[in-house]
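If you scroll down you'll find the structure; I have some questions about it.
As you look at this complex, bear in mind that one protein chain is not there, while each of the others sits in place.
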Amino acid sequence: MTILTLTGNYAVAYAVKLARVKVVSAYPITPQTTIVEKLAEMIERGEMDAKMIRVESEHSALATVYGAASAGARAFTATASHGLLYMHEMVWWVAGARMPLVMAVVSRAIGPPWNIHVDHQDIFDQRDSGWIISMAQENQEAFDLTLQAFRISEDPRVYLPMMVGLEAFILSHTVAPVDVPDQKEVDEWLPPRRQPYVISPETNFVMGNIVPDEDYMMMRLSIQKAMEAAKEVIKEVDRSYGKKFGREYGGLVECKKCEDADYIIIIAGSWSGEAKMAIEDLREEGYRVGVARIRFIRPWPEEEISELASKVKGIIVFDRAVSFGSKGPLFLDVATTVNGRTSLRGVIAGLGGTEVRKEHIIEVTKEFINKVEEEGRVFEPEYWLLPDPYRGKPLEEVAPRWW
Amino acid sequence: MGENKITSSQTCVIEPPKTFFWAPLSKPAPAASGKTGTWRTERPVIIQEKCVKCLLCWLYCPEDAIIRKEDNSVEVDYEYCKGCGICAAVCPVDAIKMVPEEWGGKQ
Partner (left out) sequence: MLVELRFHGRGGQGAVTAANILARAAVIEGKYAQAFPYFGAERRGAPVMAFARISDRPLEVHSQVRNPDIVVVLDPAIPQLVDVTQGIKPGGLIVLNSPGKSNIKYERVYCVNATKIAKDLGLVIGGWPVVNTAILGALIKVSTLVKVESLEKAIEEQLGEALAKTNIEAMRRAYNEVKPCER
């Protein structure tokens, strides 16, 4: 192993190389581009034995790696934001075909208006597609999840594609130390590619042809069963990775100081770091708060969240996305699992890269706790933490006057 | 379980799934939609004297309904021919004629 200093994007590229990926195809989009740029460089220099296939769109990029994967190659692509939306049809196709595959998603806001900064809307937009969806907090974790993704996706209990989520700029363009293992160590840990079927000129079957409606429904159930099985696989892979490389994260949820907590912050992605710092300060003030960081939004960590819900006085959820006309997507899952057992607040914050600092998290968490302590059960499904320049002002005052 | 060599340095293993698994795979089989010959409004008729055994009709038929015989002469499988007329269109010597079907008698 070597400690390198890498951006989140380069960390992903190194993991892809070490996983001995054979086919890479992608279309450039900020802030993803440097992942495939690095991979192109590695292939060009002969450091990586793979094919880089250039395409005219993200839809074709995923179609291409899907084809390569169907033919038996370990394949990888990466995208973000509008690129991810553009390939949305293929996203469903790959999962429906039960084809193991790994894609990095550098989560970024969706336009209009144009915005290249962090936001989870693009990745949550893929929530229901049958992909396993993970979210990294640090560059190191983006590296680790990428390696793990191949093993999870290619497990015969799973056979589903997996997304590795890492955040625009905050991880993708920030350099930080990353522990990169040797090829030999990775080869010892990552088994050769396994997949349920291979399509070749010799095979005499068709994928995706029209089927009876009843069979279609059974195929949908089989994806759901694989998701359920993936929970155990993810935990197993996390443990075995920990044993081999010394980093174990706790499976689907990473808990910090949850054991004795009265209140829990549920959050996903890099701003979990700020949340972890916030609870240190809150604890000094006598608020016993823990952080449950969601590492996998699919499969949803139902059991872990349910267990927390039954023993705390309240849960505050931080969403960096909105399901317009409803609530934050993370909140919706938490609320379903909690099922009225404890107080809840769903905070929507940080959209389009709006900075959320430790102080913001402390403020809304403290306010929530004080409210619960005073009023008893609190249910606030939608709490917009507005950006500093607009907070506390009447909305009619802050809106620009075009008319 | 089988092995599928894709490059000199990597193989992939086909391993059966270990959970309830139902992939959208299907095998092509004759008559999956029943005998499609009745879908025709026109039938191709081969004029054997004109046929030069070039096999273009056999190659182009989308339904595999041209039967190739040992001497490369051809026949139509009327059980499955949908009457699309591609064979007649590609025939370079006009040896295939499309004749109206008269299901249930002359109209």
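A and B are the chain letters, set down in written order, and residue numbers restart from 1 in every chain.
Keep in mind that, in the parts below, a contact is a pair of C-beta atoms (placed from the backbone, for glycine too) under 8 Å apart; a residue touches a chain by one contact, two chains touch by 3 or more.
What you are looking at is a predicted structure, and each value in this text was computed from that prediction instead of being measured.
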| item | value |
| --- | --- |
| Among the chains presented, those that the missing one touches | A |
| Of A:L39, A:I170 or A:V372, the residue in touch with the unshown chain | A:I170 |
| Listed residues A:H59, A:H117, A:R151 or A:K231, member touching the removed chain | A:H117 |
| Option from A:K243, A:R357 or A:R391 whose C-beta touches the chain left out | A:R357 |
| Touching residue (missing chain; options A:H59, A:R74, A:R127 or A:K276) | A:K276 |
| Subunit A residues touching the omitted chain (full complex) | 3, 5, 116-117, 168-171, 173-177, 270-271, 273-274, 276-277, 353, 355-358 |
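Just so we're on the same page, only the chains that are shown with their structure count from here on.
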| item | value |
| --- | --- |
| CA centroid of subunit A to CA centroid of subunit B, Å | 46 |
| Complex contact set, residues of subunit A against subunit B | 20, 22, 49, 71-74, 96-98, 156-159, 192-198, 200, 204-209, 211, 215, 218-219, 221-222, 225-226, 228-229 |
| Complex contact set, residues of subunit B against subunit A | 4, 6-7, 9-28 |
